[in-house]
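One chain of protein is taken out of this complex; the other chains stay put.
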Amino acid sequence: MYNGGKIIIGLIIFIALVTFPFYTNMGKTSEQPAALTSSPDDPHIGGLKIGQMRSEHMKILDQWRDEVVRGGERFITFDGDQYEKSLQIGCLGCHAKQEFCDKCHSYAGVKPYCWDCHFAEGEGQL
Amino acid sequence: MGMIFSLIAVIVLVAVAFVGTQLHLSGLFGVAIPYLAFLVFIAGFVRKVIKWGQSPVPFHIPTTCGQQKSLPWIKQSKLDNPSTTLQVIGRMALEVLLFRSLFRNIKTHRTDGGPVYGSNKWLWLGGLAFHVTFFVVFIRHLRFFTEPVPAWVNMLDAVDGFVQVGVPHMLITGVVLLAAATYLLLRRIFNSQVQYISLAADYFPLFLIIGIALTGILMRYFIKVDIVKVKELTMGLATFKATVPDGIGSIFFIHLFLISVLFAYFPFSKLMHLAGVFMSPTRNLANNSRAVRHINPWNPKVHLHTYEEYEDEFREVMKSEGIPVEKE
Partner (left out) sequence: MAIKPKPNELLSAINYAPPQKQWMDNPVEFKKGYYCYGAKPKNLEYIGFPNGREWNSADQDWKLVDNWKEIFLEGMENLLKKFRSFRLFMDICVRCGACADKCHFFIGTGDPKNMPVLRAELLRSIYRRYFTVAGKLGKIAGARDLTEDVFKEIWYYYYQCTECRRCSVFCPYGIDQAEITMMGRELINLLGCCTDWISGPLANCYRTGNHLGLQPHTIKSNFDYMLDDLEEHTGVRVEPTFNRKGAEILFVTPSADFFAEPGVFTCMGYLLLFHYLGLDYTWSTYASEGGNFGFFTSNEMMKRLNSKIYAESKRLGVKWILGGECGHMWRVLHQYMDTMNGPADHLEAPVSPFTGTKFENAKSTKMVHISEFTADLIKHGKLKLDKSRNDNLNVTFHDSCNTSRGMGIFEEPRYIINSVCNHFHEMPDSTTRENTFCCGSGSGLNAGEIEELRMLGGLPRANAVKYVKEKHGVNMLSCICAIDRAVLPPLIDYWMPDVGVCGVSELLGNALIMPGEKERENNLRGEPLPGMEEKGEEE
């Protein structure tokens, strides 16, 4: 007994599973988030570069949160200007959430829990 | 010897990928090699399975691990000794998803009064943890190959990170995968019986997978890379519009290269047990060989010693004992 039919069905299932990324994207052009158009080497507030902000911002925010909530240190000074360590007042003061947060997060499949508590202007509370 | 050889081999692979990115060969390591490895994986896998399929299963040889189906009032052990296709599916599901056979594992201890047997589930636990977490990690990576990311992939990610430790939140499967692979490696090194039977081909995939898990974890938590650019690259691969964006760290290319090696190595190695377990005739057949005839396609023609030849030799003694004969 060869059970050729069953083997071929098994192989088809196997190929269907491992090639899922190819046919699911068939005919699509992957759209990158617009924010990517700026160069990683461009400067960002605080002596950081855009590239660093992209890969490290979650750490900075995490650190800020601890400093504010646990240490009461609400402000940070860059180049003589004082900024509030705040997601809503600080980051969202310049950046629009939809453009600068959501696009990349959803693109990369990241679900930060910032928005469990915070909400951006124009978005309703839960 | 096999262990050192394999360790060096994996270190060399890491070095190759690192040097490659320093030489700006990211096109090679980011596009050409992954494509090639994937092709080799698919083609080699299919070829191997077909090779197995070309050999028939001449005899019906399930290993029965429970009560057979016989008289209606005797309780059959349906999952350990299946007699129908549905029951076989059940047995195979238990085997593939829960490692039923490994769960039976017992350890023999030598005592002065003779051998005794104790329960031993560590291999089962380590093996299952390794395979399940590897599978989840594999599926999670679909977030790099789909746009938009399907909700179920995001959900898997959320469940995996539910402890919400650290930023980005720690994914349990990655840590468990590394721990389980390390356990399997240490077991191979320090269990003298397992060490004795181990070949380079046993250490190499373990080192490779540990390397993959380590670079992955490093990349997520410590030596960060721009994840959006990484996805630009992976989506390029998935849509056959491959590009290599600037500014992705070497660690990513090392990770990707080790994965490529694993894919290309897979069909030529013991890792093919992934397909083999489904084709094992001691597991995937129903124990119904007296109720349904199993066909052997090459059932040989053989010389038989016929009754006529037998009677010709023994006719006289048979007659003298009153045993009936065909020819008087």
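Which chain is which? They are A and B, in the order written, and residues in each are numbered from 1.
One rule holds for everything that comes next: a residue touches a chain if its C-beta (ideal position, glycine included) is under 8 Å from a C-beta of that chain, and two chains touch if they have at least 3 such contacts.
Note that the structure is predicted; figures quoted are calculated from it, not measured.
Contacts of the undrawn chain with the visible chains, over the full complex, involve B.
Only one of B:Thr85, B:Thr243 or B:Asn296 touches the chain withheld from this view, namely B:Asn296.
Within the full complex, the residue among B:Gly20, B:Pro34 or B:Gly127 touching the omitted chain is B:Gly127. Only one of the listed residues, B:His24, B:Arg47 or B:Arg104, touches the absent chain: B:Arg104. Within chain B, the residues in touch with the undisplayed chain are 1-2, 5, 48, 51-61, 63-71, 73-75, 77, 80-81, 83, 95, 99, 101-102, 104-108, 110, 112-115, 117, 123, 127, 191-202, 268, 270, 272-273, 276-277, 279-283, 287-296, 298-300, 302-307, 310-311, 313-314, 317-318, 320-325.
Keep this in mind: only the chains that are shown with their structure count from here on.
By the touch criterion stated above, chain B contacts chain A in their complex at residues 41-42, 45-46, 49-50, 52-54, 56-58, 142-149, 153-154, 157-158, 164, 167-169, 224-229, 231-232, 235-236, 238-241, 246-247, 275, 278-279, 294-297.
Per the touch definition, chain A reaches chain B in the complex via residues 1-4, 7, 10-11, 14-15, 18-22, 24-25, 28-33, 36, 40, 51, 54-56, 58-59, 61-62, 104, 106-113.
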